[in-house]
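Here's the structure, in structure tokens; my notes come after.
Of the protein chains in this complex, all but one are displayed in their positions.
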Amino acid sequence: MGAPFDFTFVLDFFPKLASTLGVTLFIVAGSLLVGMIVGIVIALPRLYRIPVLSTCSKVYVSFFRGTPILIQLFLFYYGLPEILQLVQLDLSKAHVLVFVILTYGLHTGAFMSEIIRASVTAVDRGQVEAAYALGMKGHQAFILIVAPQALGVAVPVFANTVIALLKDTSLAFTIGVMEMTGKAQTLGSITQHFIEAYIALAVIYLCISITLQKLLQLAELRLLKHELPDSRDDRGSRDSGDTEDNTARKTFRIQKKRIYTRTAGSMRTEKGGAKL
Amino acid sequence: MKIDPSFIWLAFVQLLAVIPTTLMITAVSVTAGFVIGLAAAIVRIYNIPLLSQLASAYVTFIRGTPMLTHLLLIYFSLPVLVDAICAQFGWGFKSSSIPMIGFAFISFSITAGAYMSEVIRSGLLAVSRGQLEAAYSVGMTTPQGLRRIVFPQALAASLPNLSNSVIGMLHGSTLAFTVSVVDINAKAQIVAATNWKFFEAYLAAAAIFWGLTFLIEKLTALLEKRINLYNRGGVA
Partner (left out) sequence: MIKLTNISKSFGRNQVLKSINLTVEKGQVVVILGPSGSGKTTLLRCVNYLEKPNDGEIMIGDYSLKCKHAAKKDIHALREKSAMVFQQYNLFKHKTALENVMEGLVIVKKLPREEARARSVALLKKVGLAGKLDAYPSQLSGGQQQRVGIARALALEPEVILFDEPTSALDPELVGEVLAVIRKIAKEGITMIVVTHEMSFARDVANHAVFMDGGIIVEEGPPAELFNRPREERTRQFLKRITPELNYHI
């Protein structure tokens, strides 16, 4: 299968693949934008418990989390033009990227709405009560008190969603988008050096993933400044015994927390979850 | 082109026949992934030199790259490796005799292993140290303590995440079509192309996946109820 392995091809493929990086990132950015808007729209009825609409939101989220994104992609690519034809809208000339971004946007929206919902509910009820006690109005309490704290909770999970989205863009080639994976496939079949092409591809994805993660981690650190562990709370703790095992326990707990947030995030990037 | 509702049903019935293929891929990758993940998690928790770094690199690489690239890399490089090794040792085995679905099994297991190792690791770390100490204090050995005290609690703690991993692998199995395995997705493509009714076929496929996902979640909820009996008392 193919020509013998030659490492120089890997190096050779980097710039060629990188030239299509723009398409990949464009899909990510476009889908995020659509997803953000959709997510807010979908989350609101559930946060405010609007009767019929909140059920619709549930079904929406369940569908997009309960079916593979690849199936969703095909469904929209083939189905949307047909459905829109019924209302005399011709989409057959639309650019294929429109379908990709729309599908991924709707898909990401489902996850976003869950993130928004979870992080808003994660903010302690007492915070809102304290805001009311200071004489704030409902929207003031939300914007000034709840939203900033919710954002801090949301960032790690959001980071995972963005990285999942990046990885999902690799499926766009199935409907003929020439993004990085598609380009790698083309390069592979032209030169017959498939392995080299896919190694180069994997390395680029890995680099972007890591960069995105680092960037979002920085954002998280800034937003969670108020929750950073402080040495003072150690001394304040109940004199539960000897300090030496307090420090051990403390490091352990911090480590645990970090891992927890990371996996709590990955939980949602797994595409799973039809739960209503 | 008109939407043909009756064809959705027709496609649905045809797709039912390949559900076992999809479930098989999911089951194999989840099972093998669990074993790989457990090994990687334990190596990392006990911080075994070299192995723990290797495990971290593996998890980072897999989680940082699309599942599709894992499949493609395995599909193209495994035969080369296998043939080279067989030639070296003079074995008669030819890579061409590996069935297509074998590539899906191997690649998806590797993918699942990385995700599961994180799930298992966080589950194990969620069990407080005191539990193992208590096991020691009643005279248990480390293996006894792990098996009887830590693992059951870790499993209960990571059940929701494990269920999500299973669903992730179920959805990921749709990639198998790239190596010509006929799963639900590939079958939908075939049914769609022969009748030129794409939308209907994929609608049927989506319905099946939705149903399967729902089923997994219901099963998890049942299991969680049984396994988490001990947490019903509220906070303590």
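The chains carry the letters A and B, assigned in the order they are written, with residues numbered from 1 in each.
The rule is short, and it goes like this: contacts are C-beta pairs under 8 Å (C-beta built on N, C-alpha and C of every residue); 3 or more make two chains touch, one makes a residue touch a chain.
The shown structure was predicted, so the numbers you read here are calculated from the model rather than taken from an experiment.
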Statement: Filtering B:59, B:149, B:169 or B:184 for touch with the omitted chain leaves B:149
Task: Specify the residue from the set B:3, B:19, B:51 or B:140 that touches the hidden chain.
output: B:140
Message: Take the complete complex as the reference. Which residues in chain B touch the chain that isn't displayed?
response: 128, 130-131, 133-141, 144, 148-149, 152-153, 156, 229-236
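Basically, only the chains that are shown with their structure count from here on.
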- prompt: In their shared complex, at which residues does chain B touch chain A?
  reply: 1-3, 60-61, 63-69, 72-73, 76-77, 79-80, 115, 118-119, 121-122, 125-126, 129, 160-161, 163-168, 170-172, 174-175, 185, 188-189, 192, 198-199, 202-203, 205-206, 209-210, 213-214, 216-217
Query: Can you list the residues on chain A that touch chain B in the complex?
result: 1-2, 5, 62-63, 65-72, 74-75, 78-79, 82-83, 85-86, 163, 167-171, 181, 188, 194-195, 198-199, 201-202, 205-206, 209-210, 213, 249, 252, 255-256, 259-260, 262-263, 266-268, 270-275
